[in-house]
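Only a single protein chain was left out; the remaining protein chains are all shown in position.
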Amino acid sequence: MRRPRRATLAVAHRLAILAYIIFALFPLFWLLKVSVTPNDLLYSEGIRMWPSQMTLDHYRFVLRHSDFPLFFRNSVIVSGSTSVIVTLLAAAAGYAMSRFVFRGKIWIVGLMLLTQMFPLVMLVAPIFRMLAPLGLTNSLGGLIIVYVAFNVPFATFLMQSFFDGIPRELDEAAMIDGATRFMAFRRIILPLTLPGLAATMGFVFTAAWSELLFALMLISSTDASTFPVGLLSFVSKFSVDFGQMMAAGVMALIPACLFFLFIQRYLVQGLTAGAVKG
Amino acid sequence: MRRPRRATLAVAHRLAILAYIIFALFPLFWLLKVSVTPNDLLYSEGIRMWPSQMTLDHYRFVLRHSDFPLFFRNSVIVSGSTSVIVTLLAAAAGYAMSRFVFRGKIWIVGLMLLTQMFPLVMLVAPIFRMLAPLGLTNSLGGLIIVYVAFNVPFATFLMQSFFDGIPRELDEAAMIDGATRFMAFRRIILPLTLPGLAATMGFVFTAAWSELLFALMLISSTDASTFPVGLLSFVSKFSVDFGQMMAAGVMALIPACLFFLFIQRYLVQGLTAGAVKG
Amino acid sequence: MASIDIAEVRKSFLSTHVLHGINLSIHDGEFVVLVGPSGCGKSTLLRMIAGLEEVTAGEIRIAGRRVNELEPKDRDIAMVFQSYALYPHMTVAENMSYSLRLRKTPRERIATAVNGAAAKLGLGPLLERRPRTLSGGQRQRVAMGRAIVRSPQAFLFDEPLSNLDARLREQMRAEIKMLHREIGATSIYVTHDQIEAMTLADRIVAMQGGLVQQVGRPLELYDRPANLFVAGFIGSPAMNMFAGTYRGGGAAAAIAVPGGVLLALSNSLQVAEGTAVTVGVRPEHVTIAPPGSEGLAHRVELVEPTGLGLIIHFKAFGTDFKAFTLDRSDIAIGDTVTVCVAPRHLHVFDAGTETRLN
Partner (left out) sequence: MASIDIAEVRKSFLSTHVLHGINLSIHDGEFVVLVGPSGCGKSTLLRMIAGLEEVTAGEIRIAGRRVNELEPKDRDIAMVFQSYALYPHMTVAENMSYSLRLRKTPRERIATAVNGAAAKLGLGPLLERRPRTLSGGQRQRVAMGRAIVRSPQAFLFDEPLSNLDARLREQMRAEIKMLHREIGATSIYVTHDQIEAMTLADRIVAMQGGLVQQVGRPLELYDRPANLFVAGFIGSPAMNMFAGTYRGGGAAAAIAVPGGVLLALSNSLQVAEGTAVTVGVRPEHVTIAPPGSEGLAHRVELVEPTGLGLIIHFKAFGTDFKAFTLDRSDIAIGDTVTVCVAPRHLHVFDAGTETRLN
């Protein structure tokens, strides 16, 4: 195999990456484009890459005349609380899974996987029945409880893998230096897992942010609705108002983008380390 | 800290595990219980751990007089095709991500994460508009395409981590022994990643199996509906028929259970290796 | 500083038995090296003394006090880990002072202790650096410093030099030894490297398969290994070993070896005539005699120059036999050499029990 063949491969390789990026970015771009296209141009210029005129009307309308600011607030409360609670629980459980050897560990992991595979739709009714008498339907609190329950297993798994990456000898050194197991965890191990905590928190945040099923089923009043439910209401309308929907959608992306910017440097560190090693 | 304290900790530890298991298993148990409880006992004996009488009537009804066999078939087709296609694509992409160093890798990973965080609800309308002219709405084929697109990024990530676990020297040994890069991949690396392929396939299968949003929005005819949509239809009814719904739910768990049994030995291997090391 | 007593200590992980009853008394101020191949249980024993592994059975006493149930933090010991286990998010000074800060030591006393240890180890200019900016040797020194700062009852070392290159290992070995002379604290040092064991130890504990094989001063183990394992493990180039049969019936005791040769022994053995034995000879005790001398002639199969000397391989007594000489003689492959071994340099072991007979 001579150099030309290798060069062809390299070009093909790069083209594949480019295609992937375009594929991944296109929906984002489309979203942005529609959100700034005036309604009267939306159908007439539907296939143009960029509208001849831009407008921020959709954003203005969504912010001023819709319930989206309320939905946004609700989503922030629910996703924020869920991610904080889940991350704390998952850090404790993940540390235990990582550091202690015990019989039945395999079965716990199996169960965790199994619960992940549960078709959630089936649990809507039982959960509704459980929460209703406690007055937790139609409340953000109830939603938080449900999200916490469903996100803890995977988050634990994630945190365990981060703790596995931190040598056990560090805990041991701290314990010999005079710390209890808990102090070693809090003062030595936890600070070193900050990127992992951030990643887990971000993962849970976005999972809660975009969850639709329970948000739809457990909440009926607009006061406690979350963002995805609000977005869905656009679809359910007789005529879809694409411009407004997409404007709201762009706003929905804000926390995800903020989060990515926030953890970016940790990601870079992690990936670079891997690249140098390989 | 004397032994009694240690013993207390050990007991507390075991109790925590037990509590977790009960917490994780309870919905499963509840599901099973309701599915075999005769309708007339469902409310009168609602809080009993096991009904005084058992019946398989719900199963019989669901199998004979409902559309669930059809939903089941549709779900198997959609989830099966999706998981096979995604796994093949993810294996190729994951291998490339694992073995080749290239500029911009970090940005690709970032994009992949970003697309994972997308509130999918927002994409329903654009995707519907894209698929409708191609005749792919109301068809299992359209659903497969959508599921493939949304599952490839995470599956690629997953496969990459499995490939990262296989030493690069094995590829190199094969290439020096006379294999091309592709032959080394197919004949040496792929057979060693079978557990990873199985895990990825199972993950995608169950993700597709329980996906509700697109299944609901892209499909309107019963002929092409999947299991979760069928289950949701129970909830939407004026009075929920819990017995039948739970019987259908137990059936929905069959593939997940089969899958867990299937990959169990790989999991045991993986976890045992970790335990001995630790 | 304290004595450490280990009595009938056993360790099992689930159904795997790692240590089968270890007895060992370490005196106040002594430097003891636990040495053995990987999997012999030496690290497990050290970790049990540190309190990082529970004791399955038996008793460990530090300064006469039973510590089986004590947490690591209450045992007043310091440990240097193979990976150094420095806290990455703390500076060198913070790493070294962490144990004192946990004990709420007054700030001035911490500063004195840290500066004293830093001076001893030449870490002064590095105190504000983070571990990841240090070289391997510097990290090793910080790990040592972290242990010294506390003036603990005992130092435990878990293969502390195995991540360093050969040159640095040689240098740090001497530094550890000198530091021990200066501080005089009881030390237990685990290694798989027999040279480290030989050069560092007041006493060596040679372990294999979860059992203590021999305890003694370095040259005792070198000169009179108690069994085949110790004979083969200690010494480089490794001892030559071959099978033979004991002949004690005649005038003088001797070993009959393959090829019909009789090797004279300096003393007769307390075993029956005809006992199967394994004979060991260290390569440096195999003398290449000048041509024409009396002795056994062998064809040279391989010559390995180590710089310091030559390792000469030949087939003898049914095995690959090595001689080590400081002479840079012109011996080449294919030459025939005459070889002799003095009777006092023969090590004789029972072929069955593998224990020393002479």
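List of remarks:
By written order: A, B and C. Residues from 1 in each chain.
Throughout what follows, a contact is a pair of C-beta atoms (placed from the backbone, for glycine too) under 8 Å apart; a residue touches a chain by one contact, two chains touch by 3 or more.
It should be emphasised that the depicted structure is a prediction, and the values quoted were computed from it without experimental measurement.
Which of C:A57, C:A119 or C:M178 touches the hidden chain is settled by the complete complex: it is C:M178. Of C:A272, C:L308 or C:A332, it is C:L308 that touches the chain left out of the display.
Taking the complete complex into account, C:E284 is the one of C:E284, C:D335 or C:E354 that touches the chain left out. Summary of contacts with the chain left out: across C:L102, C:I195, C:V215 or C:A243, the touching residue is C:I195.
Of the candidate positions B:A174, B:A199, B:M217 or B:A248, contact with the unshown chain belongs to B:A174. By the touch criterion stated above, the residues of subunit C touching the omitted chain are 37-38, 165-167, 170-171, 173-174, 177-178, 181, 192-195, 198-200, 218-219, 222, 232-238, 284, 301-302, 304-308, 311, 313, 320, 324, 326, 328, 333. Hidden from this view is one chain, which touches subunit B at 167, 169-170, 172-180, 183, 188, 191-192.
Basically, only the chains that are shown with their structure count from here on.
Subunit A and subunit C, compared by their mean Cα positions, are separated by 54 Å. For this pair, subunit A with subunit B, the centres built from the Cα atoms lie 18 Å apart.
Touching two or more other chains at once are residues 71 of subunit C. Contacts with at least two other chains are made by residues 1 of subunit B.
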